[in-house]
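== chain A ==
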Amino acid sequence: MTIKLLIAHIIFSEEKNLWEIFLNCLWVQSKMEGENLLVEKEKKKQVKIHINPKWCKGCYICVEICPQKVLGKAGEISEKGFQQVVVVYPEKCTGCLQCEMLCPDLAINVEIKK
Partner candidate 1 sequence: MPWKKTKSLLEPGWYFMQGDEACAEGALAAGCRFYAGYPITPASEIMIRMVHRLPEVNGVFIQMEDEIGSISSVIGASWAGAKAMTATSGPGISLMTESIGYAGITETPCVIVDVQRAGPSTGQATRPAQGDIMQVKWGCHGDVEIIAFAPWSVQEMYDLTIKAFNCAERFRVPTFILADEAVGHLRETLLIKEEVEIFDRYKAPGLPPFGTDEPNGVPPMPAFGEGANLLVTGSTHDPWGFRKTADPQIQARLTERLVRKVKDFRAEILLTEGHFLTDAEIGVIAYGFTARAALAAIKKLRQQGIKVGLLRLISIWPFAEEAVAGLGQNCRVIFVPEMNRGQIAGEAKKFTSTPIIPLPKTNGEVFEPAEIVEAIRRNLT
Partner candidate 2 sequence: MNPKIMEMINTQAFPTPFCPGCGHGILMNAILRAVAEMEYDLQKMLFVSGIGCAAWIPSPHFKADTLHTLHGRAIAYATGAKLYNPNLKVVVVSGDGDLSSIGGNHLIHGARRNIDLTVICANNSIYGMTGGQVASTTPLGSLTTTTPQGNKEPPFDLCRLVKAAGATFVARQSVATPVPLVRTLKKALAHVGFAFVEVISPCPTQYGRRNAFRSPYELIKYLRENSLSAEKAQGLSPEQLQGKILLGEF
């Protein structure tokens, strides 16, 4: 456990009992390590996003719903009369699959390589 964490807790925590503060820090530490591991795992996921331009209708649910803002609009109107959806920041994708699951047209396929 880091000294920084312990000092921060002593200064800012409402808890005055040192033993409780120590236990809290232990708990926080394990949580952070757990999340770090998770982030490590997610970083190891390789994802490739395929968008089928023939089936996409430009409803932009995927663009708005993505927590990482990976998808965006093409910038110009296509011959179908709307801006196609394109992958703007593929490296930010965590493979949450919200875009794929919420696409009404089965136009997104998020390929996750382990």
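Quick note on selection: all candidates are chains of the complex that A comes from, given by their letters.
Note that in this section a contact is a pair of C-beta atoms (placed from the backbone, for glycine too) under 8 Å apart; a residue touches a chain by one contact, two chains touch by 3 or more; residues count from 1.
Just so you know, these numbers come straight off a predicted model, no measurement behind them.
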item: Interface partner of chain A in the complex, by touch - 1 or 2; value: 2
item: Contacting residues of chain A [partner candidate 2, same complex]; value: 54-55, 57-61, 63-65, 82, 98, 100-110
